[in-house]
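Only one protein chain is missing from this complex, and each of the others stays in its spot.
Letters are used for the chains, namely A, B, C, D and E, taken in the order the chains are written, and counting of residues starts over at 1 for each.
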Amino acid sequence: MPIVRIEMWPGRTQAQKAELARVITEAMVNIAHTTPEATIIIFEDVPRENWAQGGVLASEQ
Amino acid sequence: MPIVRIEMWPGRTQAQKAELARVITEAMVNIAHTTPEATIIIFEDVPRENWAQGGVLASEQ
Amino acid sequence: MPIVRIEMWPGRTQAQKAELARVITEAMVNIAHTTPEATIIIFEDVPRENWAQGGVLASEQ
Amino acid sequence: MPIVRIEMWPGRTQAQKAELARVITEAMVNIAHTTPEATIIIFEDVPRENWAQGGVLASEQ
Amino acid sequence: MPIVRIEMWPGRTQAQKAELARVITEAMVNIAHTTPEATIIIFEDVPRENWAQGGVLASEQ
Partner (left out) sequence: MPIVRIEMWPGRTQAQKAELARVITEAMVNIAHTTPEATIIIFEDVPRENWAQGGVLASEQ
């Protein structure tokens, strides 16, 4: 604890994910007073054809 | 808000997902009084070998 | 299967949830060719103080 | 109901998932007094490059 | 890792949750070859009025 789950469209590099993991863990430690070791971050890549807003798939917008 | 998440076995076409996104967004707007733009729908395809009911994987039923 | 999960702010009545369950199950059956019995719908009420967009909690917007 | 969701790194065989499904369903029935048919288990394979702990991606540890 | 998430209707006692946590962690260790310390289990109580199957809320069945 805590567990942070990040859903994004595909296309972020490993370097971007590594940087997000580093900065968000730091925020959890500084603001929520947890430890880095207790902070788990999970990325989920959601393809545009599996995502809709306004009733329309992102792959068709 | 709202966020609607739909887990299904693979095999639905893009046309079926597009139609589900359209109809479910319409239901959210008409019944829950949200707006189309605020309504996000995410599809997740769950392979049969990752799904069990009755203690048995769907891929082995 | 399928499982549909709907996150909304609190405030919808039981009648609205019942109507959403009915209409969305119907959509899943008609469009995704599943059965009503196999369709599970879960509502999650997310309080405004647990939801942020644009970097600001909804309870402070 | 109930729904059990298991996130793991990839690498478990189908035989391991089948055994987990069998044993966990049995536990739900014996301890939580549900039925096997009502117990759904979903596995999600999370790649190491999508998982961080201690601020570092598992793929870089 | 792994993370196990269990959604159930309310009504299970703390003793039942403790027993489920013990037995499921044991299954993860024995079958999936993880460690107890790496195994996180989260229970989520879903009220019957937030759960529908067959297009009908469980609270109205």
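Basically, a residue touches a chain if its C-beta (ideal position, glycine included) is under 8 Å from a C-beta of that chain, and two chains touch if they have at least 3 such contacts.
Keep in mind the model is a prediction, meaning the values are calculated, not measured.
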For this session: Determine and list the chain A residues touching the chain excluded from the picture.
Result: 1-9, 12, 16, 19-20, 23-24, 27-28, 31-32, 34, 46, 51, 58
Exercise. Considering the entire assembly, which residues of chain E contact the chain that has been omitted?
Worked result: 14, 17-18, 21-22, 25-26, 36-37, 39-45
For this session: With the missing chain put back, which residues of chain C would touch it? List them for me.
Result: 7, 46, 49-57, 59-60
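One rule holds in what follows: only the chains that are shown with their structure count from here on.
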For this session: Averaged over CA atoms, how far is the centre of chain A from the centre of chain B? Could you give it in whole Å?
Result: 21
For this session: Would you mind pulling out the distance in Å between where the CA atoms of chain B average out and where those of chain C do?
Result: 11
Seminar exercise, completed: Residues of chain B that touch at least two other chains are 7, 46, 51
